[in-house]
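Yeah, one chain of the complex is gone here, protein chain that is, but the others are all in their spots.
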Amino acid sequence: MLVLAVGLAAQQGGARRPVGPRAGAARNPVPPRLVERWNHMTPEQRRKALERLPPGRREQIERRLERYRNLTPEEQRRLRNRYELFSQLPPERQDQARRLWRRFTMLMPERQQLVREEFDHLRALPDADRRTRMNSEEFRNRFTAGEKQLLVELTGLNQPEP
Amino acid sequence: MTCPIETRENAELLLDYCARKLDAETTRLLERHMQGCPACREFRAGQKLLWDALDAWEAMPVSGDFNRRLYRRIEEESRAGWRQRLMAWASWRPALPVAAAACLVLAGSFILRNPAVVPDVSPEAVVTEVEQVERTLDDLEMLRQLNLVARVEDSSRTM
Partner (left out) sequence: MGAAVALEYDAELMLRVKEGDGASFAVLLDKYRGPVIHFLYRMVQNRSIAEELAQEVFLRVYRSRATYEPAAKFTTWLFRIATHLALNWLRDGRHEKGQEQLDANAGPLPMREVADRRPTIEHALLYQAKLEEVRQAVAALPDKQRAAVLMHKYEEMEYSQIARVLNCSESAVKSLLFRAYETLRGRLAHMA
């Protein structure tokens, strides 16, 4: 799965987090030297590379990698496709998405579930129906102010750019 | 029931009531008291308003690299500790010839600078590479849970 993650990085050719000003390019190439090194490592070398990390961090990475290893081929294919599309977004939109994601992860798990379900529901609605839904009593009572704001911004992010 | 407002010692009853921490029986007693006590009703209304206002204050999100920075500091501390212990040991052994002590220090530095992983990879480069992998994993998790490219995905399918 590390190969998948690195392969994805190689395929999409974009850096994850922008550092410094950008010229508005949609993609930023990952330094090829680093990617090539990972790709040329044997599994044993990669294992040893991770071994040098503090145990907690190593375990965390290995756990996360295993989570994706356990996805079905179809799920992996879909996720690769989404990753490819995501990497084509302007850097500002990518950063905004990551900020919203971090706010989402701060919710309690049961609230994450509710917000995720609502987001799935909202983005499938036509604009007018979405506005009606977000102005409804049920929506207002169901979510905290912060959750409502998060949903506003998530659905806004999901709109096509003007 | 003695009015909790009048007895400050029992005021926590009101706080616990507003926080929904009281058992059913005490809640019932207190609510019956409140029916006839404007001060307690006012307290309840004011505390509820305060609770809602405090609920609205959600903290800023945590930086995505918080864990990485922490682990890096832990790693740096443990490396510094290793070097310090080696230096302290070398300096504590006055009977050792200076040359032998110097060799020990050099050996220790060699071990630190030449990990058994990939001989030409510096520790800093490995950390950077791992950070890139971690960032990719972050993005994958985000896209798995929140498909933020659904519209783009849909439009690309219909093209």
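When the chains are written out, they are named A and B in that same order, and each has its own residue count from 1.
The working rule: a contact is a pair of C-beta atoms (placed from the backbone, for glycine too) under 8 Å apart; a residue touches a chain by one contact, two chains touch by 3 or more.
None of the values given here were measured: they were computed from a predicted structure.
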Check: Relative to the complete complex, which of the depicted chains are touched by the chain excluded from display?
Finding: A, B
Check: Which of these, B:Met1, B:Ala39 or B:Val62, touches the one chain of the complex that we don't see?
Finding: B:Val62
Notebook entry, point to check: When the complex is taken as a whole, what residues of chain A touch the one chain not shown?
Noted result: 54-60, 96, 106, 127, 131, 135, 145, 148-149, 152-153, 155-157, 159, 162
Next item on the list: In the full complex, which bits of chain B touch the chain not displayed? Write them out.
Entry: 8-9, 11-12, 15, 19, 45-47, 49-51, 53-54, 56-57, 59-60, 62-63, 66-67, 69-70, 73-74, 77
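Heads up, the rule we're going with is that only the chains that are shown with their structure count from here on.
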Item checked: Sites on chain B touched by chain A in the complex -> 55-56, 58-59, 61-64, 67-68, 71, 74-75, 78, 115-118, 121, 123, 125-130, 132-153, 155-156
Note to self: List the residues on chain A that touch chain B in their complex, please.
What the structure shows: 2, 5-6, 8-9, 15-17, 30, 34, 37-38, 41, 45, 48-54, 56-57, 60-61, 64-65, 68, 79, 81-83, 85-86, 88-89, 97-106, 112, 116, 119, 123, 144-146, 154, 157-160
